[in-house]
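A single protein chain has been omitted from the complex, and every remaining protein chain is retained in its original position.
The first chain written gets the first letter, and so on, giving A and B; residue counts start at 1 in each chain.
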Amino acid sequence: MIEVHELTKRYGSYLAVDAISFEAHPGEVVGLLGPNGAGKTTTMRILTGFMPPTGGTARIAGYDVMADSLEVRRRVGYLPERVPVYPDMTVSGYITFWAKLRGVTRPRAQVDAVLERVNLADRRNTLIRNLSKGLRQRLGLAQALVHNPEVVILDEPTIGIDPQQVIEVRESVRELGKNHTVLFSTHILSEAEQVCDRVVIINKGRIIAQGTPQTLRAQLQPGVALYVEIGGLGKEAAARLLREIPGIESVERQGDGFAVRASSDMRAALSDAVLHAGCRLLELRPVAMTLEDIFLDLVGRGN
Amino acid sequence: MHRDSIVITRNQIGQWGAFIGGGALLAGFVGLLWQGGLTPLIAALLTVGIGGLVLWALLAPQEFIGFVTGRQARYSTMAVFATLLLTGIVSLTYIVLQRAVLTLDMTEGRRFSISAETQAVLRRVTRPIRITGFYSPAALRLREVDDQFFRLYEVATNGLMTRNYIDPEQNPAVAQAFGVVEDGNVFISYLKDDGTVDFSSLMRVSRTSSQERDLTGAVARLLAAGTLKVYFDNSRGALDPFDTSQQGLSAINNGMRENGLITAGFNLLDTVNAGSGIPADAAALVLPRPTLDYTEAEIRAIDAYLKSGGAVLILADALFNQNAFLRQDGAFNQYLWDNYGLRALDAVVVETDAALSVQTPLDIISAAIFTNTDLGARLNTGETPVLFSVARALDVNDSPPSNVSNGRVIMSSEASYGETNLQALGETNTYRYDEGADLPGPLTTVAWADNSANRSRVVLIGDADFVTNGLIAVGGNGILFTDALTWLTRFGEAISFSPQAFVTGLPMIFVSVETLDFIAFITVILVPGFVLLAGLAVWLRRQRAS
Partner (left out) sequence: MLRGVGTVFGREVGQYFASPAAYLIAFALLLLTGLMFNSDLTFSVTQKAADPALIPSFLSFAMVFFAPLLTMRMLAEESREGTLELLLTAPVSDTAVVLGKFLGAWFYYSLLLLVTLIYQVILAAITQPDLGHAICAYIGIWLYGGATLAVGLVFSSLTENQIVAAFLSMSALLLLWLSDLAGEIIANLDLARLIRQLSLQGHYTTSFAVGIVRAEDVAFYAGIMAVMLFITVRIVESHRWR
């Protein structure tokens, strides 16, 4: 549905997007993950036909974003980072405008349906200037969906709204994934992990990793992390004890205990060593690495 | 770190070079277009401009290359070129349409369409005619308005008439060659085969309130040019049409030629003595104050000419010699009285009303003009009075011979009188009203007669000095002479047509104060108020919608 190949965008001498390639299939929610300035918005703007790429190709539903820009735009629903609204229009007027502009044949029915879908039906005659930020976000979503596009592109849809609404938005994005191909960007890892079927991590215009959250985690987590809490020994001594165990790669203090990384499952050897030293093992459990860790790790490595 | 800061400075210098250079280059080009040549200032600007850009290229090469080959340069150059292309196409369309002269006159009076009379005149145009207008930049709007008319003529003649505009301030030599007096002067002329103006046919287009009448009149005169010949008698010490001195008639002669009349000198005495008559091609004969009176033979020649439909303009003047021209009891005067009911009196008009005389009471200004006559139509006592110097009083027989109609054109005031003691006047320059001997005013100084049976016409003017080079430019002197000739030669009939009313007589508004108040109420209060209320309603609904 979305095929991006070696896509490059250059602003003068500044390379915003550097030969990225990824795909998104129908019914898939793909997250574009990266810090600010990573090139997420640029990529999305290219995909929506807003700007031409410097190099590479991007196709949506088989249409090239450059050659068949209008066909692409017909099939894409786009919600920019800052929800663009006409403050002096009513909710239904605004949605009807976009519906007509995108060639919806029976705008009225479609508008009603989409307002129902984003829970704005009771506000249809409200002026947009009187809508709260969260409602505006829903409105933005409604305009992106009103023409029932095959591809929905959402640029940081959860930024700047309150936590309750963040949850709502995340739910609706997941919901969207059932009928549309969704590409959405975020710089919050947990969000990507929760919502996405696949994650593309980019930094400084380059893809540094992509895959399902699970594979990414597995891929980037070659070793095992354990949490250990030892009783009857000073912190320094305990740390020294842990480091001396063969196979242990790193030991870091974490709360009352230590985060220990090893190349393989060391739980048996570790408990033996602790008991052998005459100490008590208060807690020993494996720790799953979050994407946050992976991301920081990757970004760190990238530097 | 230290090195970095130097690089930034270099770049900045380069950027400043780019800005200053670009600005200077732009200013230089504008100056070049404005001045149309290289002045030291422009040269300096261009040098600074190029220098600045070179500095930029040297100090910040990457930026320079990026600018020249970059995305922005590419897109913006494309956009600029596309815009220039479109502008070019638009300009071309504009120019083509301007040349095509497509005009739709939407006024009810068809004020910007040429009348049937003009069309009739223009149908007679067979040779290229050039309208040459002189307009300085300050008269640009006048030129535009005039052009509206001139282009109609161009269209009506299928391009035989063309327009050319010259700036008299830019081309003073050309303006002088045409004899331009003021901004907005317009001339028409035939074009020579090489496309240049044929100066021998040049005519000034007069400027009144009706452009159409002015221009059509000029075209008609141009068409009639060369068909009418006016002879000046130069026997017996008459005024000479080729004499350029103050007493000569060269100015009016040139003026006549400018208006398309052919003029020629002619010696009546010699002709009569040789046994022949007045040339048959004479449209008019001017007798410009010969000093001696005509003999019977000469009168017979004139009579024969008049009977064949001729026209004679007689400039009589107060003369103090023996057997003076047109003396009161002379044969020629008697002939005029018998045949046309006009005669000259042996009396000089003395104007005692100081407001109607110039230096002496003998330099008289016309007190009354009969503007309902063809001769007086363009004269008026206010702006274009006629100035006569030592003029003779005339007599008009109010019961003229059969078939003849006659009348007066100019008269002196009630306060004037006719001094009959010419001897005292001529020798000692003394004059005094003598009850009984002198003639009481008002006195006629210009008169006309028209014989409808043989189509002959006579104009008798009691003065000759008014048409000399010294006085021709004063007041309406020139107009009197040319209009007299126009009438005599029937030149006017060839070109006369009923001019359209250019100030269309739209009905004036007559309404009551109540109606005016009602209109004011509708237009100033009701309509804007309604709009304001509608706006208020929209605003209120919006407030409530929140």
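As a working rule, a contact is a pair of C-beta atoms (placed from the backbone, for glycine too) under 8 Å apart; a residue touches a chain by one contact, two chains touch by 3 or more.
As the structure is a computational prediction, the values presented were derived from the model and not from experiment.
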{"item": "In the full complex, displayed partners of the excluded chain", "value": "A, B"}
{"item": "Residue touching the undisplayed chain, where the options are B:65, B:97, B:181 or B:424", "value": "B:97"}
{"item": "Omitted-chain contact residue, chosen from A:43, A:110 or A:143", "value": "A:143"}
{"item": "Residue among A:40, A:59 or A:102 that touches the chain left out of view", "value": "A:102"}
{"item": "Contact residue for the chain not shown (choose from B:26, B:82 or B:437)", "value": "B:82"}
{"item": "Where the missing chain touches chain B, by residue", "value": "34, 71-72, 75-76, 79, 82-83, 86-87, 90-91, 93-94, 97-98, 100, 102-109, 111-112, 135-141, 144-145, 148, 167, 169-170, 504, 506-511, 515-516, 519-520, 522-524, 527-528, 531-532, 534-536, 538-539, 542"}
{"item": "Contact set of chain A toward the excluded chain (per top definition)", "value": "45, 48-52, 70-71, 73-74, 76, 78, 80, 82-89, 93, 97-98, 100-103, 143"}
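Following the convention adopted for this analysis, only the chains that are shown with their structure count from here on.
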{"item": "Intercentroid distance (Cα basis), chain B paired with chain A, Å", "value": "86"}
